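What follows is one structure encoded as structure tokens, with my remarks underneath.
With one protein chain removed, the remaining protein chains of the complex are shown where they sit.
Then we have subunit A:
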Amino acid sequence: MTEHVLSEQVEEPASLGAGRSLWQDAWLRLRSNRAAVASALVLLLLALAGFIGPWLVPHSYDQIYPQYVRVPASLEAYPKQDRIVPDFQSALERARITIGDVELSGSVVRAPVSDDEPLDPRITRYVDRSDLFDNARLQDADGNPLAEGASSGFMVADVQRLRFLFGTDANGRDLLARILIGIRISLAIGLLASFMALALGVTYGAIAGYFGGRIDNVMMRVVDVLYSLPFIFFVILLVVFFGRSFVLIFIAIGFTEWLDMARIVRGQTLTIKRQEYVQAAEAMGVSSAGILKRHVIPNTLGPVVVFVTLLVPKAILLESLLSFLGLGVQEPLTSLGLLIAEGASNMRGAAWLLLYPAVTLTVILFALNFLGDGLRDALDPKDR
């Protein structure tokens, strides 16, 4: 009962005087930065595209269309109009029957066929065998199934219309679907690796910086040693031991990127440690863990948030590098880096294979960098 009465007394003034925290201030500043807001929207759209896009695209990222290898990007549906009639004719010619004029209406092709003998219904297989046509059937003039023993009628088949907005790759897979899945993988690796670097780096750096002295020395020398490991060598080692996998990539990237984070946070901590509010907490007898949790880490977060937004594109680039070198994700799964690598090897004949993934990656990186810049200005307006 008393508890209740007390909390009621408390509620009232609280609503009167809710203040604006530094985070809210930063948010207001960020919102007035058009480039940053636009970048955030672009990122949101791309993230949505990566997340739900693959379900909306009619093709699966690993479905192969052998007859459509390396077709260029086009708004028109495949097969192209001018290819349907000759293909239909050549398919029918194999049946050794007499063919009249082929007519195309919508997604249905129709040709009068006749023969000296009664038409064998099995000749539809010649048409079905082609990847362009489906559901081939023999009909009479009224569109009813052809009566048995008739020697003339119409061969009708549905045309499978496929759209490849971004074209297909060298294996005949839809590039759009692959780019969407690539966005998903790249963003996921970027975020996960950055998160890992964040968690490791902030904890490690704050502890080293706060305790200082010998602890700091030992901890930072460990960082120096890890720094001296060549990244690619480290990744190759990991791949050799554990095999190629998605998890391994972000672990590898996170494991190398947390070193920068640890150094940044340690530097920040060294200056924060000398702030009077930390000394005040010490004088009050707050434990080291309490000081780290309540004072040091929240006050390092400004620069850390900025670094993370710049770390995400870095992680995406590193993943691209690994995939480009063949150490990254495995086919048929793909990432933007892998797509660019494939595009690079097909550059001459099929420029779109390089162009679309590269543009996507560039847009992502631009947006992340703009957002990072905006965040820095918002969180640290003094530095402008």
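Just so we're on the same page, a residue touches a chain if its C-beta (ideal position, glycine included) is under 8 Å from a C-beta of that chain, and two chains touch if they have at least 3 such contacts; residues count from 1.
Please note the rule applied: contacts and distances are computed from a predicted model.
J.: Given that one chain of this complex has been left out, which of "Transketolase", "ABC transporter ATP-binding protein", "Xanthine dehydrogenase family protein subunit M" or "Sigma-70 family RNA polymerase sigma factor" is its protein name according to UniProt?
T.: "ABC transporter ATP-binding protein"
J.: Kindly state which of the options A:Gln81, A:Thr98 or A:Gln275 is in contact with the chain not pictured.
T.: From the options A:Gln81, A:Thr98 or A:Gln275, the contact with the absent chain belongs to A:Gln275.
J.: Can you work out which residue in A:Gly212, A:Pro298 or A:Gly326 touches the chain that's missing from view?
T.: A:Pro298
J.: Across the whole complex, list the residues on subunit A that are touched by the chain not included here.
T.: So the residues of subunit A touching the unseen chain are 3, 6-7, 10, 13-14, 16-23, 25, 28-29, 32, 275-277, 279-287, 290, 294-295, 298-299, 301, 384.
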